[in-house]
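All protein chains of the complex are present and in place, except for one that has been dropped.
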Amino acid sequence: MKKNSLFLALVLVLSAIGTSAKAQLSGAGATFPLPFYNMAFEQYTKTTGEKVTYGGVGSGAGIKSLTDKVVDFGASDAFLSDKELKAMPGDVVHIPTCSGAVVVAFNLPGIETIRLTPEVLVDILMGKIKNWNDASLKKINQSVNFPNLAITVVYRSDGSGTTNMFTDYLTKVSKVWADKLGTGKTVNWLTGIGAKGNPGVAGTISQTKGAIGYVGSEYSFAQKIPTAYLMNKAGKFIKPSLATVSAAGKGAIPADTRVMLTNSSAAIAYPISGFTWLLIYKEQNYNNRTLAQATATLKLMDWMLDKQAQSIAGTVNYAPLPEAVVTKAKAILRTVTYNGKTILK
Amino acid sequence: MNSDKILKYVLFAASLLILLISGAMVLSLVQGSMPSFHQFGWKFLVSDKWDPTTGREQYGALLFVAGTLFTSILALLIAIPMAFSTSLFVAEYFRNTWMASVVSTLVDLLAGIPSIIYGLWGFYVLRTFIVDIGLSAQGYGIFTSGLILAIMIIPYATSLSNTTIMMVPNELKEAAYSLGATRLEVIWNVIIPNARSGITASYILAFGRALGETLAVTMLIGNSNKMPTGLFSTGNSMASVIANQFGEASGLQLSSLIEIGLLLFVITTVINAVGKYIIKKFA
Partner (left out) sequence: MNEINLLLENKRSSIITDTFKGRKIKDNLFLSIVILFSLITISMVFLIIGTMVFKGFHQINFAFFTQTPPNTFEAMMAKSSGKLIPGGIINGITGSLYMVALASILAIPFGVLIGIYLYENTKKRYASIIRDITDVLQGVPSIVIGLIVYLWVVVNVTKGYSAFAGSVALSIMMLPLIVRSTEESLKMIPDSLKEAAIALGTPYYKVVLRVLVPTSFTGLMTGILLAISRILGETAPLMLTALGNPAINWNVVKPSSAVPLLIWQFYNDPNMVDLIWSSTLFLMGFVLILNLLAKWIAASRKF
């Protein structure tokens, strides 16, 4: 009938448009670096003309997209474990692009900043410390006049790399936490309310007196939210900033860059920091991929490690990679092959 | 006659599409749920555990089923009087006046508001309001999300009702009036029985919408994995736990989420069937 033939004609026309267009790169994954990636990729398109699309669908969905081979690269805040690597249809390499951190935000009228030790933080999150005027808080904050106000914990309701980084830190510093809750993109919070996304948590905290919760650093830096100074492994109370976040990456990093930077031993390191990675297959000839597509993908990755992209990171509150990490990452890129032959020199 | 046969075949073929889509959907959902089903069996349906910690993963659907049902039923209860009144306003009392046009356009606008905006509006405005009038400490919970859902489903409940109410033949109404019936009596005894099928179809559509609504509920229900004990306790719903955790889940957790999706499909079917049965009984 008329409508169906119109439909058929349309599909033919559209597919004709489809085959004549230039190839594009597409990636999917973590929402944490989304603002940075969008900006960097926009710059890349301006410089090279190559179009890049990135979707912040979540690290898990990003990895799934890569597994299903429907994107050129995936993006994740949590590196793949050995078990997960084995489950992938091919060898996957991790390319770090920048660092971020998780900050502890709070809402106490009239109080600019507070200090927290790992023990006190864990006790608050597990509901053992219920009120701001608790003695253990006063002990580490002699100059702060805490009100008699109930503590409301706010956590991320959606699975997130931010939660993963935060709980990884808590597991490292508290045996009680490790036993009861552990690490994960979602955990079984004992008390408090869940809000969706960084804006949800930040919004809830700012609207609820006495609230305390965790947000991604890029978010808190941009919105200038009151955050706590955390005691790091070296015993110092550290304020989260680009410098202290970058410092966490200056320690020993394995060759494949798969490491969590939480609870770093560096002197001025902020204790809840971590890399975010782009993931690609080591052997790029899969699914009828052309050499041109593979080269384009690697060129993008290489560019992300260069000075221009890294300085973009800094301007939008993402901590750039330390030199040593950039060197390691570039080395990894040069092991990626097409039909067994390396692509980049 | 040939054209008639062709039309009959075309219509039948079209109906197969529904079977195709729903069948394939169920198939994919069942496939995805298998790992979770093997692990937990039927206990999954009545377990209130949801622990994603690696090493001791335990999942169960009970909390979410409760949350979904509580919010959707509350939404329907709030929406029906509102939607019914609006339908009568537009399709009967002030029919063909400019007022009816304005009202129906405004209500249709409600359908076009993206659910994330309902969520945001609910988060910034409604939640603050509920906290201010003292109904709840932080404004999240079954009531808030039920209220937002109610607003969202009103257009679904009104649009079809409007059409069917307006199409009740004038002769029937005029006959009743000529017998001395009041407006209310005509509505109750003539219009409603005649438009009953369309009205209930629209409420079923609205309820279905409520069951599946994701973003708006996610932002207001509080996302705590506890059994809701009262109107203002927080909880979690099936659609919202899927939306929240799907992007980051893998392995057993992903399978459990898919199983919850399948469960939602089943529950919607059961509720629809029960609803229709009740309506038939009262026909």
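Lettered A and B in written order, each chain numbered from 1.
What we mean here is this: contacts are C-beta pairs under 8 Å (C-beta built on N, C-alpha and C of every residue); 3 or more make two chains touch, one makes a residue touch a chain.
These figures come from a predicted structure and were not determined experimentally.
Trainee: Just one of B:F44, B:F89 or B:Y140 touches the chain that is missing; which is it?
Mentor: B:F89
Trainee: What chain A residues would touch the chain not displayed?
Mentor: 3-4, 6-7, 10-11, 14-15, 17-18, 21, 24, 26, 28, 31, 34-36, 38-39, 41-42, 45, 51-57, 61, 65, 68-71, 197-199, 218-219, 222-223, 287, 312, 315-316
Trainee: Contact with the hidden chain only, please: which chain B residues?
Mentor: 1, 3-4, 6-7, 10-12, 14-15, 17-19, 21-22, 24-25, 28-29, 81-86, 88-89, 93, 101, 103, 105-118, 120-121, 124-125, 151, 154-156, 159-160, 162-164, 167-169, 172, 175-176, 179, 181-185, 187, 189-190, 193, 197-198, 201, 204-205, 207-209, 211-215, 238-239, 242-243, 246, 258, 261, 264-265, 268-269, 272-273, 276
We adopt the following convention: only the chains that are shown with their structure count from here on.
Trainee: Can you give the whole-Å distance between the Cα centres of chain A and chain B?
Mentor: Distance between chain centres, rounded to whole Å: 35 Å.
Trainee: Quick check: in the complex, which residue numbers of chain A touch chain B?
Mentor: 1, 57-61, 63-64, 84, 152, 157-161, 181-189, 192-196, 200, 203-204, 207-208
Trainee: Which residues of chain B touch chain A in their complex?
Mentor: 10, 50-55, 119, 123-124, 127-128, 131, 138, 140, 218-219, 222-225, 234, 240, 243-250, 253-254
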